[in-house]
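A single protein chain has been removed from this complex, and every other one stays in its place.
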Amino acid sequence: MTTLIDLNNASRDDFVAALANVFEHSPWVAEQVAMKRPYAGIAQLFMAMKAAVEQAPSELRLALIKMHPDLADKTQRAAGLTDDSFAEQNSAGLDRLSGAEYDAFQRVNDAYRAKFGFPYIVCVRRHTKDSILRDFERRLPNDIAVEMQTSVEEICRIAALRLDQIVMADDRLAVHGRLSTHVLDTHSGKPAAGIAVELIELAGLGTSRVVTRALTNADGRTDQPLIGGRPVPAGTYELLFSVGDYFARRGVPLSDPPFLDRIPLRFSVSEPEGHLHVPLLVTPWSYATYRGS
Amino acid sequence: MTTLIDLNNASRDDFVAALANVFEHSPWVAEQVAMKRPYAGIAQLFMAMKAAVEQAPSELRLALIKMHPDLADKTQRAAGLTDDSFAEQNSAGLDRLSGAEYDAFQRVNDAYRAKFGFPYIVCVRRHTKDSILRDFERRLPNDIAVEMQTSVEEICRIAALRLDQIVMADDRLAVHGRLSTHVLDTHSGKPAAGIAVELIELAGLGTSRVVTRALTNADGRTDQPLIGGRPVPAGTYELLFSVGDYFARRGVPLSDPPFLDRIPLRFSVSEPEGHLHVPLLVTPWSYATYRGS
Amino acid sequence: MTTLIDLNNASRDDFVAALANVFEHSPWVAEQVAMKRPYAGIAQLFMAMKAAVEQAPSELRLALIKMHPDLADKTQRAAGLTDDSFAEQNSAGLDRLSGAEYDAFQRVNDAYRAKFGFPYIVCVRRHTKDSILRDFERRLPNDIAVEMQTSVEEICRIAALRLDQIVMADDRLAVHGRLSTHVLDTHSGKPAAGIAVELIELAGLGTSRVVTRALTNADGRTDQPLIGGRPVPAGTYELLFSVGDYFARRGVPLSDPPFLDRIPLRFSVSEPEGHLHVPLLVTPWSYATYRGS
Partner (left out) sequence: MTTLIDLNNASRDDFVAALANVFEHSPWVAEQVAMKRPYAGIAQLFMAMKAAVEQAPSELRLALIKMHPDLADKTQRAAGLTDDSFAEQNSAGLDRLSGAEYDAFQRVNDAYRAKFGFPYIVCVRRHTKDSILRDFERRLPNDIAVEMQTSVEEICRIAALRLDQIVMADDRLAVHGRLSTHVLDTHSGKPAAGIAVELIELAGLGTSRVVTRALTNADGRTDQPLIGGRPVPAGTYELLFSVGDYFARRGVPLSDPPFLDRIPLRFSVSEPEGHLHVPLLVTPWSYATYRGS
């Protein structure tokens, strides 16, 4: 990681080297914006890079699009991806696909490339496997002009996240979301401390996976947001709260087995950069939740 | 099915024949109570049969216990169970066990029989596979006197349900429970009609299964209780409500995908003869539930 | 009270005498429908009377309108109202007006009569004092044709309620509403028994008054609906639940004074013939309500 100040003061070559892969295999973007230094903030720097791409001749934009690898393509993975692409694809679990999932992605890539002549590109850090497949279904019927435009937008989203990871500045790009929870024990009228919480990403195809586990603290919150410092991938989740153990520990009279034991809250994320708060109000016999903020 | 009046008026032989298998392979119970006719109600008849068993010499009670088959025993099933036992075991899904479940029940039967010298008996219509295994775990540490007593109690529960299916009378035995739901749409302030509801029995071991599917009517209720006219088997369930489709049909603005789509309410049943009401209060952005009655 | 059968079989004179004041001081309505007997139900009888009024020459309809007394007019009350009018006006508390309320009604009557030349008529059993004044404000700007029509509709509502009180039949006129409540203690997971409930009619002008008091029974309900067997007067109400005493009696640990003691639920009734259910879900630290049905 480097600072914006250092980048402003760096030699042209060092500047370009630092930002060479913000746009995949396309150091020309960094080259074009090097001369416009200094930048007052990372937002200004990013806007300059985005403008360079958007105003580039369409052949160059098409070349940029074609620089991107297919999603979850085993041959390409074996041949080597850029470190960035590799980490990004893994973030959505594209390195751990089941056979059925692998086939589904293969079909996506092939159908898309057959129609448009370039790879299907999506900012995978903003997605789960399921939402990628939904996004693909939505985009495949488009015409090529729309898809060139959409591809550039997705590439800019990828670039913003890469830039955010490279450059430290006083300002921030609005590329991070947050998912948080809170458990209020309305039986005792106090925040519920010590409740085990599990966040699970539900998969339509293939298998669900645990995203994170946490314990509620004295405030009924988790010390860290369930997801923070990154986009909250679009998709469907289940939060599981172990309330049976909690009330048993407190000595509250329960039925056997307890009426409520592990409470699942199932919800979908549609705005990866939003702040989503999903609280639980609970007694041994009732509960409520709502989309908070 | 017959009526209590007919039974009161029947010949001794017909009376015994009708009730011969209320207690498994033990027509002597019916024989003993035939002479005490007429019975004012089915409850009185059942109490007489129960008293006959409880006051029988302990050898006879032990013989009665030993008349019962093992649970989910393939050899015995092949050799033939009474129709009653066959239907009862199937009601809890003991005819559709996975390999792991079959092994678990085999261990239960063997461990129990090895310790006590008689089969493990439980009124399976009041249980799910999981709750049978839990019941077994709880009972195995008991001494033989307690287990003889418990076995007789379970046999009487089985008998009450069999009697209820054979005899029609003005009064009823309290052997049935009820599980019901209700969906209130607090977005429109009205009962939610046309919501697809699915009741799933969750299995710890092996696979979950759909118990029933229903649509809510104009009152936000299902036309029939989800479970009724029989005990509600002890166990853990999930109710799934398709609220995403419902609000979409009503034209309510939703996120894409909807924040709430299929809402699971997970709860356990501990009183098979109780009336359990599990309602849902719901908007596209919030919901609540509670144990009602 | 009489039965429809008796009315069908009565002499013409007896029939007319029984229904002479269903329409205020206007036996001609009963006279007109006497010849069409027998009636299959009370609904059919009422429809016939309504049709007679609606199809009467407009002079006759105007005369019918003018037969009605002013609301809460002291002079007319002193001179004597029909028994029906007297009871109806008292039901809305028009016999217990404060000075300010009396003045308000006086202004209503005068303004209305000055504009239209006939008294302001409303079916007071469907109203509270406040909703009468609101209804008046809404109707005063109308033209005379609309108000003649509205007056006849209100007269027919009055008539339906009078007929319902006179005639017993197999069918019922849909003139009654219901207001009910239910308290569920989500701290113990059981219906809350023994909670004192008070229903108060809130008055904008003048003073609020207690409509009824009740105790919840073992089901968490009141033995009788809070309002039933009559319209639920349009207006604003407060339900007061003494939950502090309830939880104290149960030995639940509370703050001193209790966080929640007397919980008010404030709501308005807009459909006097509807079934309105206003439940309370409560712990010592939280509560919820909703419009149920």
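Residue numbering begins at 1 within each chain, and the chains themselves are lettered A, B and C in the order written.
To be clear about the criterion, a contact is a pair of C-beta atoms (placed from the backbone, for glycine too) under 8 Å apart; a residue touches a chain by one contact, two chains touch by 3 or more.
Predicted model only: the values in this text are computed from it and were never measured.
In terms of the touch definition stated at the top, the absent chain reaches A, B, C within the entire complex.
Screening A:Lys36, A:Lys190, A:Arg213 or A:Arg249 against the full complex identifies A:Lys190 as the residue touching the chain left out.
Looking at C:Phe23, C:Phe46, C:Phe136 or C:Trp285, the residue that reaches the missing chain in the full complex is C:Trp285. In the full complex, chain A makes contact with the omitted chain through residues 184, 186, 189-191, 219, 281, 288, 290-293. Although one chain is hidden here, its contacts on chain B can still be listed: residues 186-189, 259, 281, 283-286, 288.
Where chain C meets the omitted chain, the residues involved are 134, 234, 236, 238, 255-264, 266-268, 270-271, 285-291.
Just so we're on the same page, only the chains that are shown with their structure count from here on.
Centre to centre, using the average C-alpha position, chain A and chain C are separated by 59 Å. Within chain C, the positions touching two or more other chains are listed as 186, 189, 281, 288.
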